[in-house]
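Step one of this worksheet: look at the structure below.
A single protein chain has been omitted from the complex, and every remaining protein chain is retained in its original position.
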Amino acid sequence: MSVLPGIASIAAMALYAAFFLHAESQAQVLGLVALGVVGVPVLARVGWIARTATSLEAHPLAARSASVAALAVIIALFHDQHFVMLMLASVLLYSVACLGLTVQFGYAGVVNFAGAAFLGVGGYTSAVFGPHVPHALVLLIGGGLAALVGSILILPILRTRGHYAALITVAFGILFRTFVEVNDALGGPQGLQVKGMNLFGWELNSPLRDLSFYANYVFVGLALAAAAFVLVRRLERSWVGLSLDAVRLDETAAAVFGIDVARWKILAFTCGNFFAGIAGAAYAMMTGFVAPNSFTFGDSLILVSIVLLGGLGSAWGVPLAAGIVLIVPEKLQALQEYRFLLYAMLVIVILLARPQGLIARPAREYFPK
Amino acid sequence: MHNCVPRVFWAAALAAALASDAGAAKQTVKIAYIGPLTGGVSANGIGGRNSADLAVRLRNADPKAKYRYELVSLDDECKPNIAVQAATKAASDNSIVAGVTHYCSVAAIAAVDTYHKFGFPAVVWGAVLPDITYRNNYAEVHRVNGTMINQNDVAAKFMTGLKYKRWVIIHDTTDYGKGHDKYFTEYLTKYGGQVLGRFGVTADQQDFTAELTKAKELKPEVIYFGGLTPIGVRIRSQMERLGIDAVFEGTSGIKSDSYIDGLGKLAEGSLSFIEGAPWEKLPGGLYFIGKYAQQKYDQGPEAYGPFAFTAAGLIMDVIEQVGPNRRKVIEELRKTRDKDSIVGKISFDDHGQNVVPLITKYVVQDGKWVVWEDSEYASGRRKLK
Partner (left out) sequence: MDVGLFGQYVANGLMLGVIYAMVAVGFTLFFGVLDVIKFSHGDVLTAGAFAGLATYGGLQALGFASPAVQLLIILLVAVAAMAFLGALIAKYLVLPLRTAPPLNTLLLTLMLGAALRECVRLFYPQGANPKPFPRLLPQDAVALGSFTLRLDNVLLLLGGLAAIAAVHFVITRTKLGLAIRAVAQDAETARIMGIDFERVVLLTFALGSGLAALAGIMNGLYYSEINFSIGLLLGVIGFSAAVVGGLGNIYGAILGGFLFAGLQTVGAVLLPALLPQVPSAYKDVFAFAAVIAFMAWRPTGLIAEKTAERV
């Protein structure tokens, strides 16, 4: 499988993204959106998307280098525009969290409707520990605490199946938000201010020459997203991923074959929450603020819709979907109000028409060439 | 290949910009308006936006103005996190010079750090929490309306003066509600009133039967409410449901038409306090109302509309003086002393706070907010409970 379809697709998407971010008038934006809405099914029909997916799978190094290069170009183009840099950094950090969610229900089938709550744990960790502890450590602590908080849910989740397990995460999400809202020690409904990130002496909130200071966060976000991506891909292709898939596809059969279902579910759930915690900690330092209202059930639903839109279990689909879900509504000013309605309808349409998402997860290759 | 693309972009963008700008003679200056355009207090937010919009229109109709102004309005939903997002959006857009910001205290207190980070001049028009101007000494933040300190002083003094003694305080758990609780308790104890109990409720709480049942046990004469209209309506309505016979004393947060719309007859006899002279009685106020009616907005200015109008006018005056440069606007705004406006004279102290000594008392009579002194309650023809 040649590397060209993958590289060509990445270049085309970068070009589209650049035009999209630059577009000022609503007419231009709508035109580009229409182009996308029409173009994607057409490309799917002629098999281009499938070819891209296979090409990206076959040449991982080239694919990753191309994406990083494309991102570098976009940063160069918009280096002094605060808002664009902020959006890029948000997309990257949300990708980290959604990659975690992918491990949870894309691979292991453990449904998690409390993703935003774990982002919140990370965020509040930054707020509380930020002034006292070196920030690189704060990120890790954020991830660790999120994993720890998630572990109280493990027992109920292991004992329940399907809808019951979903209820547990939904109840937890609401519980978390209510808890931080009524708890004055964590700032109550007003939330807490968070210090800007300071990594080993590099103060991220101070701009380098005419570069927007948010660009610093884009670099950190890129590092985190790249690490998460590589980790998730390695995980998927290893025997760990194989076991997780077995657990997801048929628990009884997996147990019959000696796979410890409980152990893999715990691993997936904890790992996913760890990612979400790190992403939440970094995001809070970037926006400088955490409040209970940022981590509602609706926000968890947005995370789930990103994972589903990209393609359940598809690591490449996650950043793409995050980009669409976070950037498109910002640009369409007229649609600001209708944002959430459109997400909901988009997910409904996808579930009915193309449940495998934008970049479907390619079939596992058992015998690599 | 990638290097040619940006040049093509900028060429195309420049051409488009020049083409669209060909007709304009004056430079366009953008100012932001941030307020709760959706949600429970949207009446105030939309009223504020219309008032700021009115100020911009009147200025654009003035041939002596040096610039053409454009109002960019953003919604803060009365939520701190959304307020931070809206503030970031306005402040990170270099074409927006200054902002008329925030009705909700929770939104304002969250956003002030953002304005400071970006060096964005902001004039608060409706939030009353003192911390907004007094917690830090940010050069960027100013406020034309008063703080809740004076409001609560008058509220406590007035009711103890009418010989009420027993209070229960219900406040929302945001910084706004907690601020009211703090200052009111301080003044009430000073004037000899007694606080029998105090309940904190969340800003979007539906069911108050638990708190009100406990309050009923305490047999208060007055229930003081520190919070905004949506839960004020619910609490008053559920008080009725549980048979609690006490006076409902609110703050500026409930002085809106939506409070009366939500309760109908039950609103009768509710009290509220607001800073500034009743602007209906000032000539500037009548001018404002006249012009406002001419524009045929479908939402009235509500209690703080005149302050939004004043804030916008003040910003535009300063921009006319020093030009559309954020730093210069900040310096010039801070120097405002004894400036005339429809809400009285504006003078910013060293923290950017306008000092407004006068507080007006209002009571609901026959479905309208009436100034206490003009009401039948003051003359004795009607009695509060």
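In this document, chain identifiers A and B correspond to the written order of the chains, with residue numbering beginning at 1 in each.
By definition in this document, a contact is a pair of C-beta atoms (placed from the backbone, for glycine too) under 8 Å apart; a residue touches a chain by one contact, two chains touch by 3 or more.
All figures in this text were calculated on a predicted structure; none of them were measured in a lab.
Considering A:Val40, A:Ala62 or A:Ile174, the position touching the chain not shown turns out to be A:Ile174 (whole complex). If you put the hidden chain back, the residue from B:Thr147, B:Thr202, B:Thr251 or B:Ser375 that touches it is B:Thr202. Although one chain is not shown, part of subunit B still touches it, namely residues 38-40, 42-43, 173, 199-202, 204-207, 209-211, 213, 216-217, 230, 233-234, 237-238, 241-243, 258, 261-264. The missing chain lies against subunit A, touching residues 105, 109, 111, 113, 153, 155-156, 159-164, 166-168, 170-172, 174-175, 178-179, 181-182, 252-253, 297-298, 301, 304-305, 308, 337-338, 340-341, 343-345, 347-348, 351-352, 355.
Note that only the chains that are shown with their structure count from here on.
Centre-to-centre separation between subunit A and subunit B, using Cα means, comes to 37 Å. Across the complex, subunit A meets subunit B through its residues 15, 18, 22, 24, 73, 76-77, 82-83, 86, 181-182, 184, 188-191, 193, 205, 212, 287-291, 293-294, 336-337. By the touch criterion stated above, subunit B contacts subunit A in their complex at residues 2, 5-6, 9, 13, 38, 75, 79-82, 84-85, 88-89, 92-93, 106, 109-110, 113-114, 117-118, 172-175, 202-203.
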